[in-house]
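All protein chains but one are shown at their positions in the complex.
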Amino acid sequence: MNELISSIKAFIRARDWEQYHAPKNLAMALSVEAAEIVEIFQWKEADEPLSPTEQEHLRQEIGDVLVYLLELAEKFEIDIVKAAKEKMLLNDKKYPVNLVKGKANKYTEY
Amino acid sequence: MNELISSIKAFIRARDWEQYHAPKNLAMALSVEAAEIVEIFQWKEADEPLSPTEQEHLRQEIGDVLVYLLELAEKFEIDIVKAAKEKMLLNDKKYPVNLVKGKANKYTEY
Amino acid sequence: MNELISSIKAFIRARDWEQYHAPKNLAMALSVEAAEIVEIFQWKEADEPLSPTEQEHLRQEIGDVLVYLLELAEKFEIDIVKAAKEKMLLNDKKYPVNLVKGKANKYTEY
Partner (left out) sequence: MNELISSIKAFIRARDWEQYHAPKNLAMALSVEAAEIVEIFQWKEADEPLSPTEQEHLRQEIGDVLVYLLELAEKFEIDIVKAAKEKMLLNDKKYPVNLVKGKANKYTEY
């Protein structure tokens, strides 16, 4: 992961792109890449498989999302894996097994 | 990271939520979480700092994005760090330093 | 529609919010509202009906999307209905009935 973060920073610096990569813009880019993943699935049925081409496309878009997520997180010195672990602990409390098991309701409904 | 992936799987299994977490639905959830990050920045100026509350909120949303990204990637046996590294190699070719330095144009314009 | 556009402008002006409503920010807000529509459907099956509460929620989010779409379009003097009609004419050529009938492939695949 650290190696990946370094290579992203070097990539940006070599292109003199820091000027464009304000957190606000990175948030936009992240959502655009997430939408490209949505696009792959939008007309598919829930259990419809992806073709090898679509799987490769998905793989690249997942890569893009992680790149922007890391770049954004770096701006605020956020360790994304640590942030996700802590969020999972919150989720454990927010969605108690005995209340939500087998149900997909929003937590505000409990 | 592996520890995080295991805890996500255990979280889903304990709640019997595999039935809802089709790849298509995970793609949607991922984009919804990305939008929650966009929401933090939408009315801000490019260089406007985040309050401590907003930073904590951002941290949690970044956690959410990573959780759904990992869950989606797992469905297709994609290693997200490897996918991002490979995408960076492609980007290196797609955006040659001598052509794009200091410019933000889309690659299709080169 | 013109009445709606006038009321949106009056709403913004009364709150002195023009300063926040740059086109870039309106684009972000539009996508955030679109994501709130996605959120309603994310864990649902394709043919699962919405509850009356969800339908009312959807109705409000659709209202929000139209408000931001109109506000953004106004900044560039775009008539949204005319733009959609012209886009439908382009779509008619892009997706010839004899090639796409019953298929959901992306147009780049034809």
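In order of appearance the chains are A, B and C, and numbering begins at 1 in each one.
Assume contacts are C-beta pairs under 8 Å (C-beta built on N, C-alpha and C of every residue); 3 or more make two chains touch, one makes a residue touch a chain.
Since the model is a prediction, treat every value here as computed from it, not as a measurement.
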item: Touch list for chain B against the chain that is not drawn; value: 28, 31, 35, 38, 43-46, 104
item: In chain C, positions touching the absent partner; value: 1, 3-4, 7-8, 11, 14-17, 19-20, 22-25, 27-28, 30-31, 33-35, 37-38, 40-41, 44, 46-47, 50, 55, 58-60, 62-67, 69-70, 72-73, 76, 78, 80-81, 83-88, 90-92, 95, 97, 100-102, 104
item: Residues of chain A (touch criterion as defined above) contacting the omitted chain; value: 20, 25, 28-29, 31-32, 34-36, 38-39, 41-43
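Definition applied: only the chains that are shown with their structure count from here on.
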item: Angular offset of chain A relative to chain C [C-alpha, multiple of 5 degrees]; value: 180
item: Geometric centre distance via CA averages, chain C-chain A, whole Å; value: 24
item: Chain centre separation in whole Å, for chain B relative to chain A (CA means); value: 1
item: For chain B, residues contacting two or more additional chains; value: 20, 25, 28, 31, 34-35, 38, 41
